[in-house]
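Have a look at this one before I ask anything.
All protein chains of the complex are present and in place, except for one that has been dropped.
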Amino acid sequence: MNDSNFPGRIRLGMVGGGEGAFIGAVHRIAARLDDRFELVAGALSSRPDAARRSGLALGLAPDRVYADYAEMARAEAARTDGIEAVSIVTPNHMHAPVARAFLEAGIHVICDKPVTTNSADARMLRDLARERGRLFAVTHNYSAYPMVRHARKMVRDGLLGEIRVVNVRYAQDWLAEPIEQDGQKQAAWRTDPARAGGGAIGDIGTHAWQLADTIVGQPVEALAAQLNSFVPGRAVDDDVQVLLRYGGGARGMLWASQVAPGHANDLRIGVYGSRGSLQWAQETPDDLLWTPLGEPTRIVRRGTAAANEAAARVSRIPGGHPEGYLEAFAALYGEVAAHLLAARDGRPAPPDVEFPTIEDGLRAVEFIEAVQASGFAGGAWTALTSGT
Amino acid sequence: MNDSNFPGRIRLGMVGGGEGAFIGAVHRIAARLDDRFELVAGALSSRPDAARRSGLALGLAPDRVYADYAEMARAEAARTDGIEAVSIVTPNHMHAPVARAFLEAGIHVICDKPVTTNSADARMLRDLARERGRLFAVTHNYSAYPMVRHARKMVRDGLLGEIRVVNVRYAQDWLAEPIEQDGQKQAAWRTDPARAGGGAIGDIGTHAWQLADTIVGQPVEALAAQLNSFVPGRAVDDDVQVLLRYGGGARGMLWASQVAPGHANDLRIGVYGSRGSLQWAQETPDDLLWTPLGEPTRIVRRGTAAANEAAARVSRIPGGHPEGYLEAFAALYGEVAAHLLAARDGRPAPPDVEFPTIEDGLRAVEFIEAVQASGFAGGAWTALTSGT
Amino acid sequence: MNDSNFPGRIRLGMVGGGEGAFIGAVHRIAARLDDRFELVAGALSSRPDAARRSGLALGLAPDRVYADYAEMARAEAARTDGIEAVSIVTPNHMHAPVARAFLEAGIHVICDKPVTTNSADARMLRDLARERGRLFAVTHNYSAYPMVRHARKMVRDGLLGEIRVVNVRYAQDWLAEPIEQDGQKQAAWRTDPARAGGGAIGDIGTHAWQLADTIVGQPVEALAAQLNSFVPGRAVDDDVQVLLRYGGGARGMLWASQVAPGHANDLRIGVYGSRGSLQWAQETPDDLLWTPLGEPTRIVRRGTAAANEAAARVSRIPGGHPEGYLEAFAALYGEVAAHLLAARDGRPAPPDVEFPTIEDGLRAVEFIEAVQASGFAGGAWTALTSGT
Partner (left out) sequence: MNDSNFPGRIRLGMVGGGEGAFIGAVHRIAARLDDRFELVAGALSSRPDAARRSGLALGLAPDRVYADYAEMARAEAARTDGIEAVSIVTPNHMHAPVARAFLEAGIHVICDKPVTTNSADARMLRDLARERGRLFAVTHNYSAYPMVRHARKMVRDGLLGEIRVVNVRYAQDWLAEPIEQDGQKQAAWRTDPARAGGGAIGDIGTHAWQLADTIVGQPVEALAAQLNSFVPGRAVDDDVQVLLRYGGGARGMLWASQVAPGHANDLRIGVYGSRGSLQWAQETPDDLLWTPLGEPTRIVRRGTAAANEAAARVSRIPGGHPEGYLEAFAALYGEVAAHLLAARDGRPAPPDVEFPTIEDGLRAVEFIEAVQASGFAGGAWTALTSGT
């Protein structure tokens, strides 16, 4: 029998992600892919029947299938083989209370983004995680793509020189029509201000901001935004356009849209420095375009000799064998596992392990709030003091 | 002997474009490509020796090689076989006086862009052209690409529904270093405020604006801009980022940069409507991506059955035989020729002939001025009342 | 505790795939990704120490870590909780004896390709699998990509009309230099005729053949081949070029190369019929180009409404969230699991489940042998009677 106490794996629980959910299944695959987690408990739905069906379908032991997250936190904390970490994949407005319950029970947290629907909650969680000494990872999953890691390291190593321009976008088309009015489940909560805390800016704009943030490493100091709601009857923004002033001198543009026909999940970035540029697109994630100033553009590919060690660390198979969204998500889980396995043994985390934390999650929520503030003020320039 | 009075061709003169110039040679090829113009006179340089050498090298008759544009206007107007139109390809600050001289001599004008270095001059030229009843074309050449014509017609025919988002950029890298300080001729005048009237915004931002303008057909009503000058010692902007509010409800972003390594001449646009989208990139101009909402993206190609009549009108050879920059520039000249040949015969211009005029040139200069005003005011939103 | 007897999962063993192996790790991820297999036993290496280290590192119970595959077959067959299926991921020459041992023990087989190093062995395995009534899957993994399934269905549904031309290639560059002489493990056995049974034709040409075979559905009746060995000192072919005559009237070309710089794993195919064409490339697997004759090319994308049900069955996440090599490999494992879970319950396999079997594996080996025969005969046309 395959032992769930095998020391090579972290015992994991999940809140949310039951029948019909999208991101819960993604987290489960991500946790499983590299075999560093074993899902052993869950409160997969707030509806008891659905919670039970979902848990059993995943092979959970019946006594570890919960309908209530607070009960789950208490019960698992009391077991000797209780979960070590919990993945929170509920709609956004539930992240804060759930995360709080598990942190208070001494359980590490892996939480979907945006981490909360307001910065006060995010600050509360940050303080609580610090106080309890628990890990709090936020799944800004796009930052774990190998070639994003490659890009980040190139910028840090100065290979692009001084960064001048950042151009990032995240374009989708799935909300180009008012499908939330027809009961589409994903659309319904993601366009509900109460449950989502914002529209395109929170759902995907935050990913775009974070992608730029992780690569460029400069804080945004001010921004001006157009917050658009194009689809009739929609209660949140479905398109947002932002000018950015970075603290290190870079200037940027960010576009996030869910009403852009022809773009399924088109997150892409260009970073332009005094010595060269990088271009990367999430839909073809294994390739990074690098142009050293005055030379031909190079197609730097994951899994080849040209990929640097930061990329190689989170890569599994050779170049030309495409890795995708699930692999990157799994890489983020792998980073968390490396940290937790080390912590369990009292070792320091391996060097170079990195993942977005509640600090980054807080800054993301502050960015969302600044964009909303600017948008509601007719696009006025709005200062941003991050992470305070 | 091939007769320069062959009625199928317009007798053309040129001011500027002598030895070492880039855009003058482009205009000459464009005029010649479809065999509708015959270059017969020129003041190709303000330096008499250079003017003479340049004219003779082009096969001009010695008595029609001029060193002074004003003398050329007078002399050609007096000849029975004098030029019918003049192409003005000098640095920007000379456009206005040269155009004025030829208009006053009753000669049609084809002028490079931006048409003037300030809107007052553009307004003066507009009024003068109206008063004298002369044609005044401005070579916003990118609007003559066949698939831009195709796109324009699709939008006008309502195939994209209501336009929501416009995303246009024009990125280059040739000014990423201060080459103007090393005497590079093109760089020198284009980064000199006195001769250019602006930097990236005037040189290429104006093309980006015009491309969006010709396709979308909505006026920009307000904008907010970051006007950046990244290269040390540079006297003009070399990068500009703009948020746009269109009069018809669309919202847009424009990025023009001359310091973006990896982009040679990357003018591209995405237009997103309620029923579908279009994407076009100047560096692969024969293909237009069209996504009808909810359907796969189609690659619509110039020279095939899928290209509409607006594209076919300005296309020469079958799909897969790439046409490029010179062909599009020639298409613009072809439109002017069609107009002038009809006018010469007292016929109305053929239906569907179109080219940017001094009205468009004026609006382009007003756009430049608004971007500069916003940029100098820290990115403040600036209203734009065009073409008045 | 997570029960390895959870009925939703197949109990799996593995032979080969220990330390330093590539494809063994791929099979394990593929088996795990969709949570339909639990790896519970293994003979991961023929060296006892390596077998033990590898097994324990994967969390196998010590008593189910074997050094000898024959002992493993016997021991597992004797357990009530013994493995239901075995994955064989050894070098090619060991496939036949290992598969035979497990079939004779009544255990289902999942075997890497080429299934054997000669067709006599493949025929023996086919007969044995039939006789014992065991499933025998061959991991021609590329056939499980969603858009390959889409393509296959389109051809079967007649949407391309009569198939005229098939153009398939599989180009790599990792053997462009004699790295096998420097002890690179993968290169060493793959270029050893005794262990590999052939070079590029067996390692990747067989994938190319199978990709065409699964989409086009016509048998190859004759072929002419150039079997090249470009790298000095290499004992097997590293490049092969083949003309193909299909039984249904199509004509084709196949190129497989391991000495083509610039190609990492560039498997791609074009299929041209009287009513349209399809083009697909493994390095960007989510997109399929479909050109209905006389119309623009469409980019049909996995995970969107345009993907047909054959694609949707083996797809997990929405379009624009790229799936890759591991997902396709997992899809093949998922098909096998669906078949085995049904068989375990005495149900028929779900409709539409499909995976390459020993019949396909045999035909692949016959193809390899025909290419070798033609190549050794100076490229002579060679008839091919498949699957007999």
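Per-chain numbering from 1; labels A, B and C assigned in written order.
Here is the rule we use: a residue touches a chain if its C-beta (ideal position, glycine included) is under 8 Å from a C-beta of that chain, and two chains touch if they have at least 3 such contacts.
Keep in mind that this is a model prediction, so the values were computed, not measured.
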Contact partners of the omitted chain among those displayed are A, B, C
Candidate in contact with the missing chain, chosen from B:Val26, B:Val65 or B:Val259 | B:Val26
For the full complex, which residue in A:Arg301, A:His321 or A:Arg363 touches the chain that was left out?
-> A:Arg301
Hidden partner chain, touching residue among C:Ala25, C:Ala70, C:Ala176 or C:Ala312 = C:Ala176
If the missing chain were put back, which residues of chain A would it touch?
-> 290, 294-301, 304-306
Name, in rising order, the residues on chain B that touch the hidden chain in the full complex.
-> 1-6, 8-9, 22, 25-26, 28-29, 32-35, 38-40, 57-61, 81, 172, 174, 263-266, 282-286, 301, 303-304, 316-327
At which residues does chain C meet the chain that is not included here?
-> 164-165, 167, 169, 173, 176-177, 224, 226, 228, 230, 239, 241, 243, 245, 251-253, 255, 257, 259-263, 270, 272-277, 279, 289, 291-294, 297, 378-381
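Everything below uses one rule, namely that only the chains that are shown with their structure count from here on.
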Do chain B and chain C face each other with the same patch, meaning over half of the contact numbers show up on both, or with different patches?
-> same
Through what angle, to the nearest 5 degrees, does chain A rotate to match chain B on its C-alpha atoms?
-> 180
Multi-chain contacts in chain B, i.e. residues touching at least two other chains, fall at 294, 297
